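To start, I am sharing the structure in question, which I have written as structure tokens.
Here the complex is missing one protein chain, while the rest keep their positions.
Chain nomenclature is as follows: A and B, assigned in order of appearance, with residue numbering initiated at 1 for each chain independently.
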Amino acid sequence: MSNILEIEDLSFRYPDSPRMAVVDFDLAVPEGEVVVLAGPSGCGKSTLLRAVNGLIPHMYSGEYKGSVRVGGTNVRESNMRELAQKVGFLFQNPENQIFMFTVERDIAFGLENLGVPRQEMRTRVDESMRLLDIGELALRAPHELSDGQKQRVALAGVLAMRPRLVILDEPTSLLDPKTAAELVGLVARLRKELGTTFVVVEHRLDLLVKVADRMVVMNEGRKVLEGTPEEVLFGEDAESYGVSVPSVTRLQKMLLRDGLVQNRGLMTPAELAGAMDGGPV
Amino acid sequence: MMWLSSGFIFRRGTSRYHRLDPRVKLLISVLMFATTLLVRTLYELAAVLTFMIAVAAIATVLRRVARTMAFTGLFSAFIFILNFIFTRNVETSLLYAARFVAIVVSTSLFFITTSPDELEQVMKTFRLPRDVIFAFVTAVRFIPVMFLDTIQIMDAQKSRGLELEKGNLLRRARNMIPILIPLVVNSVVRSGELAEAMESRAYGSVPRPTSLVEYRASVTDRVVAVAAVVLFALVAYSFYFVLPARIL
Partner (left out) sequence: MIEFREVTFVHQNGVKALENVSLKIEPGETVAIVGENGAGKTTLVKHVTGLLKPALGTVLVDGEDTTRTSTAQLSRKVGVAFQNPDHQLFSESVEEEMAFGLRNFGFLPELVEQRVTWGLELFGLSEYRKSSPLVLSGGEKKRLTLACILAWDPRVVILDEPTVGQDSIQKEKLAGTIRMLSASGKTVVVVSHDIEFLWPIQPRVVVMKAGKVVGDGPASRLMQDRGLLDSARVAQPQLVEFYDRLGSRPAAPFADPLEARRWIEEGHRS
């Protein structure tokens, strides 16, 4: 399994900032993984994401050291046209990434920009809508959609470009818990169906722990923790780095330590209750 | 506010008129506009207005057009008074005032039946620059959003003791500052976010982007267009040559 994303010794500083936003960052992500990137506000997550999809350095200049390779292509030496077809980016605010007046036109936006012929566009737009289950919304206007629907439309637009890597920047932060869970379920399904790699920045880890293969924690621009979700969340340092460890996981950690529970896989409250010595639920 | 909304904001419709090619709709409105410039008497203007009302009825937008006419009518009372002061002629003044209403209605008819996507298509036909067209479409797409933002901003500031209804004109103008600044700032931030999203979806990669939707003029469209031009020619002829001779 080859690596879809290779970040080596990346450091970046914005022009009018005294400190480095990202420092000596290393990461290798094999294709098909779901990686969660966590850390407190201001730790450099957003900067890192933008260095992966090319907004840094092509839209934002600054002091740049190290390298980022996506699917073998060096981001710095490439251009947005090439990169947009390799890396998709779903932004935090569902509203400010939908441009067109109708849903299907917006999904086609990236393809129109690339000059894709109409027939091919039609196929890809229909495919995206099917994947995200939004076929019935095709002719609606964005202001007629709920936030959850808007995120799906935006994601459909991103997937229409057939990227191998998709980055999601706090996609659920403006959604309510049920809608957020639906979006995460969608990501899991898409990874299975398409084999796309997903890198998700998220605070609400309780939704993602079951889906993610790997968790990376950042603090003040550096990578401070990396491992499977179990390794990171059961570790000693997670909370001190500002990671919101779900309550049930903290409980499970304590129970494991005291030998009241044996299973080391991350569990939901229902599963944990079932695992306690003393009988089935 | 309501006037602007009823007069110029697109709302979906299913009438035959809505389904016409946007270029034909533009043509019809332009011809109506031109006709109002040609009228010389109130009878002619009345005929033109009646025709506009008939078209509005066919397009099932009669209610909105009526409202637009009413609001514009109030405003054109101004024009009437101004004209009367200078010309002392009731008929001419009335003509100018009514003509203003007709001009607004002919323009309004185009905008309320043409979606932003169709507007984009028309702009492309006229070979406007890609960036201009995009800026326009995006601006229209965000009108409802900005409208909601304004309400939310007003709610927030009212909740800090801002009284928007009280005070003289100067006071009320100053009270707009806590509304306008957040609105502008939000728009600027929004532009930044949109720019990132645009770049991320390869905006500007090719000089001539392709289009998902195609607008091809159907036979009906061509027929209607020709009919409109013919009608206009007849009307113009009779207004200009036939009727004045008869009346005078």
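As a convention for this text, a contact is a pair of C-beta atoms (placed from the backbone, for glycine too) under 8 Å apart; a residue touches a chain by one contact, two chains touch by 3 or more.
Owing to the predicted nature of the structure, the values given are computational and were not obtained by experimental measurement.
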{"item": "Visible chains in contact with the missing one", "value": "A, B"}
{"item": "Absent-chain contact - pick from B:G13, B:G73, B:P144 or B:P178", "value": "B:P178"}
{"item": "Contacts of chain A with the absent chain, listed as residue ranges", "value": "40-42, 146-147, 170, 173-179, 203, 206, 239, 242-244, 246-248, 250-251, 254-255, 258, 260, 269-270, 272-274, 276-279, 281"}
{"item": "On chain B, residues whose C-beta touches the chain left out of the figure", "value": "149, 152-153, 155-163, 165, 177-178, 181-182, 185-186, 189"}
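Methods note: only the chains that are shown with their structure count from here on.
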{"item": "Residues of chain A touching chain B in the complex", "value": "50, 53-55, 58-59, 80-81, 84-85, 88-89, 91, 93, 95-102, 104-105, 108-118, 121-122, 125, 141-143, 157-158, 161"}
{"item": "Chain B residues within the chain A interface of the complex", "value": "115-117, 134, 137-138, 140-141, 144-145, 190, 193-206, 208-214"}
